[in-house]
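A single protein chain has been omitted from the complex, and every remaining protein chain is retained in its original position.
Chain lettering (A, B and C) follows the sequence in which the chains are written, and residue indices restart at 1 in each chain.
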Amino acid sequence: MTTAVVEKQRSAAALLGRLAKARELGLLVALFLLFGATAIVNPRFIGVQSLKDILLNTAIVALLAVGQTLVVVTRNIDLSVGSVLGLSAFVTGLLFADHDIPIVVAFAVGIVIGAVCGVVNGVLVAVCRIPALVVTLGTMYVFRGIDYWLAGGRQVNAADMPSAFLKIGSGSIAGIPILPLIALVLLAAAAWGMRNLRSGRELYAIGSNPDAARLAGIPVGRRLFVSFVLTGALSGLAGVLWAARFGTIDATAATGFELNVVAAVVVGGVAIFGGSGTVVGAALGALLLSTIGSALVVLKVEALWERAITGALLLLAITIDRVLAIRAERALRASASRGATTVPNGNGAAPPPPPADEPAVATNVSEGSTRR
Amino acid sequence: MALTRTVSATALKRFIPLIGKTCNGACPVSHSEPSRPLLSLEGVGKTFGALRALDGVSLDLYPGEVHALMGENGAGKSTLVRILAGVHRPDTGVVRLDGEEVTFADPAAARDAGIAVIYQEPTLFGDLSVTENVFMGRQPLGRFRAIDRKAMRTQVEALFARLGVALDPDRPASGLSIADQQLVEIAKALSLNARVIIMDEPTAALSSREVERLFTVARTLREDGAALVFISHRLDEVYALCDRVTVLRDGKFVSADPLADVTEDELVRRMVGRDLDALFPKIDTTPGEVALKVERLTREGVFTDVSFEVRAGEIVALAGLVGSGRSEIARCVFGIDKYDAGSVTVRGSSLKAGRPTAAIDAGIALVPEDRRQQGLVMELSIERNATMTQMGGLARFGLLSGRAERARAKEWSTRLQLKYRRLSDAVGVLSGGNQQKVVLAKWLATQPKVLIVDEPTRGIDVGTKAEVHRLLSQLASEGVAVLMISSELPEVLGMADRVLVMREGRLAAEFDRADATEETVLSAAVGRRAA
Amino acid sequence: ACGGTTKDSNDDSAAGPASSASANPDAPLKEGLKIAFLPKQVNNPYFTVADKGGEKAVKEFKGTYKEVGPSDASASSQVQYINTLTQQGQDGICVSANDANAVVPALTQARQRGVKVVTFDSDAAVAGRDAFVNQADPEALGRTEVQLLAKQIGEKGKIAILSATPNATNQNAWIEFMKDELKKYPGMELVKVAYGNDDDQKSFQETQGLLQAYPDLKGIISPTTVGIAAAARYLSGSPYKGKVALTGLGTPNQMRQYVKDGTVKQFELWDPAKLGYLCAYAAAALSSGQITGKEGEKFKAGELGEYTIGKDGAILLGPPQVFEAANIDQFNF
């Protein structure tokens, strides 16, 4: 019986594991269907140019979704990403316009600005123990305020920036647009780290049970701090890329963008209360949402409907997720046989079986009467 | 995976501490000792707010001993454990490791110093696999500092084999029963190869077979020269496993002796500070009307076709293996879960399924098995918790007044001899036993006709336990129908007028008080004819 | 509707305070007038330029200038600013309304307290203001844009419009005239009006979508500065560069790059600085009693010369400037 039980449990667990992967798979299927359906109406939708455009549109939001995943798996959230992006983008543009800096410096400055914003968030969350939602709602205003103050109504235009820099925003290497390439490299690195590094796994542990994480000796504060700094740095980088891509920057760049990012993360299957979800899922979520945006245009859906459709899809995604999770849970419960957790001869293990006449009973008989 | 202690120098092997009976903890280790303590506490104090949880406590742990830590609820045992684990820092006093004074900045520091802790409350990561739970923060690394999953998996399988656990290492930890969670915790502690292993009530949710398995492992560890701290409220376990015992009372050190030198009665007296009354003060009553009638109750996959009745003034015990479905029945009767078939009748009128409010109105009260999650709202004050079930009754014209609540809460905390500082304190700062009293207060205040208690004395010290038993007995004598779910056979046999035995979701047997013996009940629970 | 207040039973007659005072064309411009500029949103470069023009004018007639405004382009926050300006006792407010109607109650209150209200760029309902400085005749603007495009594509082919938000009053008025003008070009077909919400990324995506949905698209008109810049950027980086014509309203600074690289041949815009300048003078003239806002009244607007108030208190700035490779370097805004 024992092996059978374990096998059953295994298959149930495998089912759960598959479901987690199914999340990514499901997103791919959804993307496939979306591309297919749209291509039937307009074959150019899967043309090279169109695919390039879609990837370009996704790159920045995907980058932010990757960063957001780092904080969301720890049961936190960063609503300030839009403001950080805006600040970094504007400062980048400003430096180009007024100081003619080299491109490398622009990237460095943008990333550093983002990281510094991340440090502010990180200190407030990890050291001062303020809920991230509150902190980043506050810094969302603060960073944007600084952005406004710096800009003072100014706008930086494409003509102010070197064309080599603008090329990064729209150019390609070997036919692959640069922006998505950058996003892809960072995505791969993040995905590898989240899966294979201790610190990556610890982020999941923190999100799953913060108190237990502390007891397990995980430096919770430090991990949270670092994940906010990384998210900030990614937002900062995204800001530089934004400048390269859009060419026109004022203080309002990426206002309200944080909701798109959170939506992508949620559609990508990252649990909003931490502990599960992958950066790949989040990036696919971003891809799906931006593809939907493009497809609706191509499908000539009334522009007014777009937002409503996005919202409905978001709800659909989390609902399907939930239904699948409930099913998996049920499967697990059905397969786990009752009271079979302790098995006398489990796996043919070394310890000798207890005396056959001692019943395995849920009783801890006191006064030592049954223990001879 | 090799679990043998590599440190085990021959000199340490099979060492049995021999300490004078009168030595009062703080006394220096005499020169005749063959070894100095591995870990020691000296005059440690810890204060929470105005509460002195520990006050000048000392403790010496020698390699190769199992040291019992005993004391009533709230005596400060878990607090002491948390200090050793680096969770809390002591306000006063010092911790010495190998004679050196140390400060554990955080749990990782303590862990790196070779201290493993199994906490009273399981601390698992529900979203992660069992394997990851065991190795979180110390996963074996392979190339590029990446986690070596294969090695991790092999080690976990070896650990589980050693513990005799048949758990799928890849399943997520969420959904594990409390017993399984505890087993994962134990595997985690073992995997550390620690020199000091602290177990805070590890057996509270384990079956006797699992307990025995744990003891075997603990004894091997002792042989290998590790120092173990074992906390339990069950005297038999303490006597079966431990070598020495330190007793705490009200955060103060009382005594430290070899267990062989202390009788059970003496130990209890030291813990409680007075002589105990009879352990199971059952008052004989004549059962009255049928108060609770359960007919052919079924919940798919959980329990099937369960029928029984409980009369006013009667205590009926529901016994059985862990996971035999007893708690689930209680949940269904009370309306937390819905049942698929059958009916529940309270004093003649049938009860709507899935409606706790209906159950409460009908006069049912349920003291759930998990008081932290189900019994109490930890952040809320004692008074709010105690009056939570009677808010409707306390309200006048639909409005509540704080004064009425406080009066009601005070009345019941006095009756149950609750130890607290202020009624407005969060209930979470109370010790386990006192928390259980608040749960009892909150339900007794509804003046129930049918009282269901699920593991009413789990994790409760002997003194409080006796109080709870007396309370149940008295309630029954006042005409309350009591349904008691318990995994402690002496409690079942001592308290119950009738014993119902569950097996695999079915009612397996029913015994009158006279017929119920350990033999008969156990046999029914495992499905064998009484020998 | 049974007996309640319905649209039909409700003949609205909420006229603003009737300007009973009569104009004195010879009255001098008062000194020390307090003129406030309230753009749709501060930090919007277009309005920054416009307000700068206003500041110049106010300096000329020795008044006190200030610019205030919300950081988000919403009607409700603009109302908050109107109320404070009223409270501060400004002499004139130059406002570009986020919502033509939502600002009316607040503006009415302001006018009741003696504040002169001139709208610019985006008008409020007539009841809410004394005058409106119109950057361009909607009819002329709508028609010239179609003409500009028609010339570029040889009056043949499918075209699309990339507008701002679906409820932008200006754009919608222009689009109506564009549609009318298009009737004169039987070879041109308007296939779609897309909305980029004055959001760069959205406009970019919409352009891309337009070209996919209508591969044979010949031209795009984007009567909004954000939209035309985004569309130009998309085109300049795509194979459609030079093949799809783009025109509309844009600022020379934003478009310089694309005019030079050949993505865009011609586009147009009025000079926002002049718009602000004229608006400030109109407010001053109102406050000084030179005009009351009635049709036919005349006033002098500094270096811009004399203006005559048209129907419904509208003052027309003049024809828009067409920018092309030859002249774009002469402009900096």
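Methods note: contacts are C-beta pairs under 8 Å (C-beta built on N, C-alpha and C of every residue); 3 or more make two chains touch, one makes a residue touch a chain.
Criterion: contacts and distances are computed from a predicted model.
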Leaving aside the chains on screen, match the unshown one to its UniProt name from "Cytochrome c oxidase subunit 2", "Heme exporter protein C", "Acyl-CoA dehydrogenase family protein" or "Autoinducer 2 import system permease protein LsrD". "Autoinducer 2 import system permease protein LsrD"
I'd like to know which visible chains would be in contact with the absent chain if the whole complex were considered. A, B, C
Taking the full complex into account, find the residue in A:47, A:145 or A:221 that is in contact with the omitted chain. A:145
Identify the residue among B:174, B:424 or B:517 that touches the chain left out of the display. B:424
Which of B:103, B:350 or B:373 touches the chain that is not shown? B:373
Using the touch definition from the top, which of A:40, A:104 or A:128 touches the missing chain? A:128
Please give every residue of subunit C in contact with the chain that is not shown. 1-10, 12, 14, 42-43, 66, 68-72, 74-76, 79-81, 83-84, 86-89, 99-105, 109, 113, 125, 165-168, 172, 195
Missing-chain contacts on subunit B, rising order, are 47, 91-92, 334, 336, 356-357, 359-360, 366, 368, 373-380, 384, 388-389, 391-392, 394-395, 398-402, 406, 414-424, 442, 444, 447-448, 467, 470-471, 474-475, 478-480
Contact footprint on subunit A, counting only the chain that is left out: 124, 128-131, 133-135, 137-149, 256, 259, 262-263, 266, 271-273, 302, 304-312, 314-315, 318-319, 322-323
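Just so we're on the same page, only the chains that are shown with their structure count from here on.
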With contacts counted as defined, which of the two, A-C or A-B, has more C-beta pairs across the interface? A-B
I'd like to verify one number: the distance from the centre of subunit B to the centre of subunit C, where each centre is the average of its C-alpha atoms, in whole angstrom. 74
What whole-Å value do you get for the distance between subunit A and subunit B if each is reduced to the mean of its CA atoms? 39
Complex interface listing, subunit B residues touching subunit A: 85-87, 106-112, 117, 119, 123-129, 132, 136-139, 141, 144-147, 157, 160-162, 164-168, 170-172, 175, 177, 179-180, 183, 203, 206-213, 216, 234-237, 239-240, 264, 301, 319-325, 487-490, 492, 504-505, 518, 522-523, 525-526, 528
Under the definition above, what is the set of subunit A residues touching subunit B in their complex? 2, 5-6, 9-10, 12-14, 16-17, 192, 196-198, 201-202, 204-205, 207-209, 211-219, 271, 274-276, 329, 332-334, 336, 338-344, 346-347, 349-351, 354, 358-371
Per the touch rule, the subunit C residues reaching subunit A in their complex are 41-45, 47-48, 71-72, 166, 192, 194-195, 200-201, 204-206, 208-210, 212-213, 215, 226, 229-230, 233, 236-239, 253-254, 256-258
